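Structure record follows, encoded as structure tokens.
Excluded from the complex is one protein chain; the other protein chains are retained at their positions.
By written order: A, B and C. Residues from 1 in each chain.
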Amino acid sequence: MSMNNEFRPKIVAFCCNWCSYAGADLAGSSRLQYPADVKIIRVPCSCRVNPMFILRAFEKGADGVIMCGCHPGDCHYSTGNYYARRRMTLLFSMLEYLGIENGRTRVEWVSAAEGVKFSTTMNEFVDKIRSLGENVRLGDLRCKD
Amino acid sequence: MYKINKENLSALFSLIAEANELYVPVSINGAVNFAAWDEDVQVDLDTLKTVKSPKDAFFPQSETLYSCKRNGKKLSITPEELSSKDFVVFGMKACDVKGLAVLDKVFLVDPVDSYYKARREHGIIVSLACSQPEEACFCNVFGIDASSPEGDVQVYMIGDELFWNAVTQKGEKLTEQVKSLLADTDEAKVEEEKASIKAIVERLPYSNLSLDGWGEDAVLLDKFNSPIWEELYKPCLACGTCTFVCPTCQCYDIKDYNTGNGVQRYRCWDSCMYSDFTMMAHGNNRTSQMQRYRQRFMHKLVYYPQNNDGMYSCVGCGRCVDKCPTGLNIVKVIKAFEKGGNK
Amino acid sequence: MCECNCNHESFYEDTLIPKVGVVTDIRQETPDVKTFRVVAPDGSKLFEHMPGQCAMVSVPGVGEAMFSITSSPTNKEFQEFSIKKCGVLTDYLHAMEVGEEITVRGPYGNNFPVETELKGKNLLFIAGGIGLAPLRSVINYVLDNRENYGTVDILYGSRSADDLVQLKEIQEVWMNSPNVNVYLTIDREQEGWDGHVGFVPSYLKEIGFDTNKVALICGPPIMIKFVLQGLQEMGFDKKQIITTLELRMKCGVGKCGRCNIGSKYVCKDGPVFHCDELDEIPAEY
Partner (left out) sequence: MQRLIDRAKELLADGTVVRVLGWKKGDLGFNPEPAYFETAEALDSDFIYDGFCGANLSKYMIEASKKDGKTLVFLKPCDTYSFNQLIKEHRVDREKAYIIGVGCKGKLDIEKIKAMGVKGILSVEGASMDSECETLTVKTLYGDKEVSYNEAMLERCHVCKGKEHQIADEVMLESRDTKDAERFAEVEKIEAMSPLEKFEFFKKELSKCIRCNACRNVCPACSCRKCVFDSTKFDEATKANVDSFEEKMFHIIRAFHVAGRCTDCGECSRVCPQGIPLHLFNRKFIKDIDTFYGEFQAGEDTETKGPLTNFTFDDVEPSIVTERG
């Protein structure tokens, strides 16, 4: 925690094992900086991300959730991210419809070679969430204490 | 006997709310339920029955019992504080009040449920007579008088006036608190109203429902093994609507919620209609919906009365009649058995 | 109904609020059964109970379930629970280490009528598998108060020799007690086992007991069913047969409604029932 009560968002990033997680790895080994507020959860494929995962993350106090996967066409399982793309589009649209600020969710395709993209994406996303402030609309009050 | 003009109701409510928490029937987008009062809520005393019964003022749909924290191998337990502030539930109907008597026989027998007991001790019931009983009402079948509800204060809404009659000590105390708004009156109008309510009750479609063959003297196994259940349950969707709107259903579940820095153990209403109600590691003893359906009605009409000197665990509020998505209800059960010779 | 001398008033706040218990010993009985010894954090006994009573054991965040107390009330130091691994909670318990704290509340339910009906009687215990857990409490209580009871016969069977719970105690203590006969059996032939092979109900018929006894049964439902038949064929009256039931429970005090069958609540009115009582309630167990 920083000394001056500055808002430090909690960000959950679901990263697919084959591209985005490797991309994050590359960002790390290339010493590219991205905020420590981002907590990465490795999943076998972006398609593994169940809508419930996203909601649970918000429930337990996340301020923003980002999902990263292989670029369309590059899925390790050939078509997983195409399905994920449709699912997340619909889910995020629903969250917006319920009044959850749509900047709190994001999908980005990051390949294993795109360490730079990973780092800039995360920096941008964290800035966005900082500007939106704490998530008060989709969290469980019991987790706040 | 006192009275107050209806125009002054919100003054009455704010005066009550000064010293107590206050729950009143509130309309939210068309659905009326008991909720905490404040100046902005839309109070609705005209709707006869709230969707949910007011039992959750005393037995909330979910409440934390205690929290646990683990530190290495060590555990610590912090019980939730018991309710300690007086609260007033305004506008409970005769059936709702009787529903509490049914719950009392479960929660106040040894070992006493202290959470419920604390709420019962701090709860002040202002009951409202039903000036216009409706088609699904059959409280008279269980000996309940809609024209003279029990409670700490009885209230009658007649024309532009509200008549106020303190019945118990708690009621007297509340009356003292709001006396500045009340005017003395006699009972003539109330007696008239009572007679009118009784006359309507006699004309209700279910008022002649017969409970012969049920209750304390029911032949338990005959009823249990009756083939009629097999006919009755079929449209049942296995939802929990009937149990959650019921003023007497008291089954609950105890569950844990992990907040990330501790565990809150809470209890919440449960329904015997749910397939996982009796599920345990080695199997389920009620596997079909017929069995679960039968359990609910056998419990209300036979098991409970046999354990509680003949008192039924149904108060005839008719909420299940109104709310069942497929038109099933306890009345249909009673009628089907009557038709089948009560076997 | 309750013969326990525990002071319900002493429960702090509410019976639903548990006590913290420390697991001081874990014994591997069989491949899937462990016996847990539990005491209060200050080393004292958590509560007093009677044979046959149960307690709610819980790991916060994992679950809570009813287990029968397998130690005898005559044990003044601790309580023991023999627990078979079969669900989320029991999996967790089996992975636990000595010294970890759990929560316990109870004791709940009625008990075997050891101080009334069973006094001075000859006793026949029939158990299958983990069903020995509640009976062990009675057996040890009887052995510790030996002068109050007549002969003791124990018939215990399991799937295999490895699945016999409390084998050490059976062989070293029970078999060497005066006027106690122990009959062991396993379901299938096994190397290194020279005892009886066969299901409990058939072994029961082979032995053939006289009816001057009270039978206490606990085991899987199918075993109970055939043992009951066998005993009745031998001439036992249903009043002479006592068994225990097990159902899903949440509160333990007859309020949450889960274990309700007929007008009985198994947690409060049971778990110990005479077989003639069972005829009066619907067969939903």
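By definition in this document, contacts are C-beta pairs under 8 Å (C-beta built on N, C-alpha and C of every residue); 3 or more make two chains touch, one makes a residue touch a chain.
Just so it is clear, the model here is predicted, and its values are computed rather than measured.
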{"item": "Touching the absent chain when the full complex is considered, from B:108, B:183, B:219 or B:238", "value": "B:238"}
{"item": "Residue among B:10, B:62, B:208 or B:225 touching the omitted chain", "value": "B:62"}
{"item": "Positions on chain A where the hidden chain makes contact", "value": "51-52, 55, 59, 72-73, 79, 82-83, 85-103, 105-107, 137-142"}
{"item": "Absent chain, residues of chain B that touch it", "value": "28-31, 33, 48, 51-52, 61-62, 132-136, 200, 203-205, 234-235, 237-241, 243-245, 253, 255-258, 266, 268-271, 274-276, 279, 321, 323, 325-328, 331-332, 335"}
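By definition in this document, only the chains that are shown with their structure count from here on.
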{"item": "Distance-to-centre winner among chains (Cα means, whole assembly as reference)", "value": "B"}
{"item": "Between chain B and chain A, distance of the C-alpha-averaged centres to the nearest whole Å", "value": "46"}
{"item": "Chain A-touching residues of chain B, taken from the complex the two chains share", "value": "257, 259-261, 264"}
{"item": "Chain A - residues contacting chain B, complex", "value": "60-61, 140, 142-143, 145"}
{"item": "Residues of chain B that touch chain C when the two form their complex", "value": "65-66, 68, 70, 73-77, 79, 82, 106-107, 110-111, 113-115, 220-221, 224-225, 250-254, 256, 258, 263, 265, 267, 270, 272, 277-282, 284-286, 291, 295, 298-299, 302-304, 306-307"}
